[in-house]
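Sharing a structure with you now.
Only one protein chain is missing; all other protein chains are in place.
We call the chains A, B and C, going by the order they appear; numbering starts again at 1 in every chain.
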Amino acid sequence: MAAPHVHRVQIYYEDTDHSGLVYHANYLKYFERAREHLLGVDALVRLFEEDGIGFVVYSAALKYREGARHGDSIEIRSTVKPGSAYRAVFTQEAWRPGAPRALVTGEIELCCVDREGKLVRLPDSVIAQIEAA
Amino acid sequence: MAAPHVHRVQIYYEDTDHSGLVYHANYLKYFERAREHLLGVDALVRLFEEDGIGFVVYSAALKYREGARHGDSIEIRSTVKPGSAYRAVFTQEAWRPGAPRALVTGEIELCCVDREGKLVRLPDSVIAQIEAA
Amino acid sequence: MAAPHVHRVQIYYEDTDHSGLVYHANYLKYFERAREHLLGVDALVRLFEEDGIGFVVYSAALKYREGARHGDSIEIRSTVKPGSAYRAVFTQEAWRPGAPRALVTGEIELCCVDREGKLVRLPDSVIAQIEAA
Partner (left out) sequence: MAAPHVHRVQIYYEDTDHSGLVYHANYLKYFERAREHLLGVDALVRLFEEDGIGFVVYSAALKYREGARHGDSIEIRSTVKPGSAYRAVFTQEAWRPGAPRALVTGEIELCCVDREGKLVRLPDSVIAQIEAA
């Protein structure tokens, strides 16, 4: 299996809450940023504007082990596999470099929808991108 | 002059940053929520979907005196006046009830744009709404 | 079993993304707001400030069926049961009133930590609150 895709996220004031740690919902944002880079930002924009196809999250399951802090620079490590003709399954983890285990782990399933929000098969270009990842 | 429009905002974990106070950018969100209620959420949705007209922020000027905390229930007090045929000017303040002065004060100017993002005059329905506020 | 706790959430511009639907991570925010009301905002502030005890999310599992839109007023319906001496388990759903099924459903597990971030048992006051909910 290929090495995971790595996307670096800097933790700013905006990311923390009054506990001093990253607000739990923000890991979904970091995972989504990483998926955009893994799939290709320009390809996503083109798919949406030219073909009217967008991605939607179908399910998300997260486990929180430890919290990132202001000033941390964390790594999002992502792998992806096709779940079906309609679904891509991402395994994503947030790591503080050098730590013995991931801070947060997640499994996120994505589907594709057309302009009316109707479910469509994953486009061939996306499947090729997933298989190459 | 009419009494200001009052919109109540509860401060949750998501609103604070590691200082324990509300993250400064969030007051722009609270002011925007209050403007949606002042102008009428349903009217805004209809204006956008039927007439293709949306509001955009043209300028925002904020002064921060004191920060709201987790658990606070603050009031956004808003007044509005027409700035020109193209611009509505909102004066908005965040108050902790019973406090001697506002936590944060702002002046926000809004314009209207069509589906292509081109500037258009404020619709008559909006001017009427502003004059009645 | 008791009726679920209901918390109403208005969907503003800030909540949507360029798809016109609510950004997927925001449902974690709405669920968290609902939990704060269910457990009592003042009780949470007191627990944190006086006893140094805070809640952290241990796991979150979400299924997305349909997206809320700008202008929607949705209901978060929440129930809670103790998972163990250390864990509270919330079942939470986002409903558009009158719809035949929930837009989004989730199961969220919370733990308590002290000021050093060490896991502690759920305080008696919280267990009482959970059992009464």
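As a convention for this text, contacts are C-beta pairs under 8 Å (C-beta built on N, C-alpha and C of every residue); 3 or more make two chains touch, one makes a residue touch a chain.
Quick caveat: nothing in here was measured; it's all calculated off a predicted structure.
Within the set A:E32, A:E75 or A:E109, the residue that contacts the chain not displayed is A:E32. Residue A:G71 is the one among A:G52, A:G71 or A:G117 that touches the chain missing from this view. Considering B:N26, B:S78 or B:Q92, the position touching the chain not shown turns out to be B:N26 (whole complex).
Think of the hidden chain as still there; on chain B it touches residues 19, 21, 24-26, 28-29, 32, 54, 56-64, 67, 117.
For chain A, the residues in touch with the chain missing from this view are 10, 12-14, 29, 32-33, 36, 41-42, 44-45, 48, 70-71.
Residues of chain C that touch the chain left out of view are 13-14, 16-20, 23, 25, 70.
What we mean here is this: only the chains that are shown with their structure count from here on.
Under the touch definition stated at the top, chain A and chain C share these contacting partners: B.
In this assembly, the chain whose C-alpha centre lies farthest from chain A is B.
Measuring from the averaged C-alpha position of chain A to that of chain C gives a distance of 22 Å. Centre-to-centre, using mean CA coordinates, chain A is 32 Å away from chain B.
With touch defined as above, residues shared between interfaces to two or more other chains in chain B number as follows: 13-14, 70.
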